[in-house]
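With one protein chain held back, the other chains of the complex are shown just where they sit.
And now, subunit A:
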Amino acid sequence: MEAEEPSPAPGGTEASSSPVATEATPTPHRVCMVCDFFYPSMGGVENHVHQLAQCLLRLGHKVIVLTHQYGARTGVRWLATGLKVYHVPFAAVYDRVLPPTGLLLLPLFRDILIRERITLVHSHAVCTMALECVTLAATMGYRVVYTEHSNFGFSDSADIHINKLCRFVLSQADTVVTVSHTSKENVSLRCHLDPTNVFVIPNALDATQFRPDPDNISPKGCINVVVLTRLVWRKGTHLLVQLIPEVCRRFPYAHFIIGGDGPNRTEIEEMVERHQLQERVELLGAVQHCDVPSVLTRGHIFLNTSLTEAFCIALLEAVSCGLQVVSTRVGGVPEILPPHMLLLTEPEPTALLAALSEVITFARKRPLPNYHREVSQMYSWMQVARRTVKVYDQVALRVRPTLSDRFHGLSELGSLSGMLAILIVALQHLFFNLLCFLRPESNIDLCPDFLFEEWASRRIKVEPLPISERYMSSLSQRRHFVMNGS
């Protein structure tokens, strides 16, 4: 199906392709990405939304991002290549997520969508804003795509609650995208979705940022094992606590570099104290995303002890940096790379110890193989964007369900939750009609579009590539340039 897709030139990826939009589709989509997690916050979802938005812009589509206030960052901001970000003035309460707003988001959301002449809303991840906007956008008659970034179980009371909520919300989306096949199984089971309407589009990485750098290995003369993760239970910190002292005892030349922060950091610190490993185990604390390559290239081996993962971009990044990866065989991890690039073990201390010992002994004898080129050919954000556009194209052709169809669908959610869902949708619908009456569409100004091609052709004389490697590496310093307020 994707036979026409030319594989990116080795070494360089999308950055080396044509600088300006050349593939403008016959009907450019006008997309609003919605997610609580976005820059200046850093993480997998944030990165996904940003990269996807950038690539869609370069494919000639209109993209804006809707997120909430981050500190003093409210209102409209512009990121590079004309990506417009709306920070709605609601403050996050817990872990960068908004409290439920009820219907408060609707007036602002409606204004933004009309101003920007949006045709499609694309929500990301389980967060208040994304979930609320799915139902609000469906009420207003927009096309809705939702991308699921994580897996949830079925047994925990918190999981049951989230599944109930997601089943309601996702039934309102036109289609759902997941990042791995395992995640697709999970989400279709959790939310009772038709699996043929769930798409799998993996994450990707910008391989130009993650290059091997043998000169950066430090400390020299040791075999360095890098661990880069949030230090929480789900990421298997207790496995690390058992593993590290034993590895240090067996291999006097093993050195651990641990990046990341989290509630379980004290456990690691206690372990280091108890076994007097201050010289052998470095705790870096939280690592900024732009510093990740320089931390990764310090090591020979990357260790991942997660107990559950939907995709795990960190593994891709590590392999792309030329590290040998030892990981637990959980969730979507076995899908993302071929077996010869990953050493997978069962998530238990003895199996992990055996695998890690094997790799350390091997690395001591000869240099480890380097798969940077293979990885850079497997994954690219441009490809992700093209596959996403295909989903948009399909969704755009569908017939929108009428209100009574929606009510009928919602009544199947369950006796109590179905009633509740119908009540919510009915309230949203009433409020929406009231808004249409009080503030007719004709009273809302339309916003002129940012002309990316024109900007790029003027700009190209100063800076050869809009998304250059140089720009990417200095991402955090000048990620946004403020144009005069829109």
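Throughout what follows, contacts are C-beta pairs under 8 Å (C-beta built on N, C-alpha and C of every residue); 3 or more make two chains touch, one makes a residue touch a chain; residues count from 1.
FYI, contacts and distances are computed from a predicted model.
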Missing subunit (named according to UniProt) among the choices "UreD-domain-containing protein", "Rab5 GDP/GTP exchange factor", "Mediator complex subunit 27" or "Phosphatidylinositol N-acetylglucosaminyltransferase subunit C"
"Phosphatidylinositol N-acetylglucosaminyltransferase subunit C"
Just one of A:A91, A:L189, A:A286 or A:L446 touches the chain that is missing; which is it?
A:L189
Based on the whole complex, identify which of A:G75, A:G102 or A:G153 touches the chain you can't see.
A:G153
May I ask which residue of A:T67, A:Q209, A:T308 or A:Q428 touches the chain that does not appear here?
A:T308
By the document's definition of touch, the residue of A:Y86, A:F109, A:F168 or A:Y379 touching the omitted chain is A:Y379
What subunit A residues would touch the chain not displayed?
1-3, 5, 151-155, 180-183, 185-186, 189, 195-202, 233-234, 236, 238-239, 242, 307-308, 310, 328, 330-332, 335-338, 346-349, 378-379, 387, 390-391
